[in-house]
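Got a structure here, written out as structure tokens. Questions coming.
Note that one protein chain is taken out, while the other chains of the complex remain in position.
Coming up: chain A.
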Amino acid sequence: MKHHFTFHNELEKLNKKILRLSTMVEERVRSAAMVIDTRDQDMVHKIIVTDYEIDEMEIEIEEDCLKILALHQPVATDLRFLVAVIKINNEMERIADMAVSIAMRVDNISKFNHQQAVSYNFAPMIEKVLKMLKNSIDALVNHDATLAKSIFIDDDFVDHERNKCYEETKKRIMSDCNHPGFHINTYLLARHLERIADRAVNIAEEVIYFVEGNITRFH
């Protein structure tokens, strides 16, 4: 039998909300990853104009967390859950912002209308970033600290891919010096993807804290 029905109902509602936000953010990142290749203007526009939904949800979750802290003074696993949600909530909102940044970069790149340019192959990086984000959310859903720790390993690959893109961009600017803006915007896509991976790592750290009670920092 559980006591404190109101309190535990509030926690359950909060859990559902953070999972809903996670799903919304993951969808946006998948859409952003898709438009890097397709440059679908409708989808680019949709990612940018629907960002307010994420912002509103983030505020709602933060308000719920503050209310629970003030009214129920949670301890132990409930306290760790609440602290993790407050921080993951912020990470999710920033990841959605990164998706918007990718959409805006794609929009800029399209405007350069640089038909001759060879597309940079972001596929391996995108695959890894999406996997990291998915695993971080799965770790949150399933309270799985082992899965959360596995995310740290993938981060090195993403960093390596970003560095590779940087070196490639330098070469392309030198060989195609009339279109520096195009190439810089292309590199910034790699930078945004890498930042999403970093934030997936941050989420994993919070999941480990929530599950195990140990504050963990990767890097």
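What we mean here is this: a residue touches a chain if its C-beta (ideal position, glycine included) is under 8 Å from a C-beta of that chain, and two chains touch if they have at least 3 such contacts; residues count from 1.
As a working rule, contacts and distances are computed from a predicted model.
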| item | value |
| --- | --- |
| Name under which UniProt lists the unshown chain, selected from "Cytochrome b", "Tat pathway signal protein", "Phosphate ABC transporter ATP-binding protein, PhoT family" or "Ger(X)C family spore germination protein" | "Phosphate ABC transporter ATP-binding protein, PhoT family" |
| Contacting the left-out chain in the complete assembly, out of A:A76, A:V118 or A:C177 | A:A76 |
| Sites on chain A contacted by the missing partner chain, in the whole complex | 1-4, 7-8, 73-80, 213-214 |
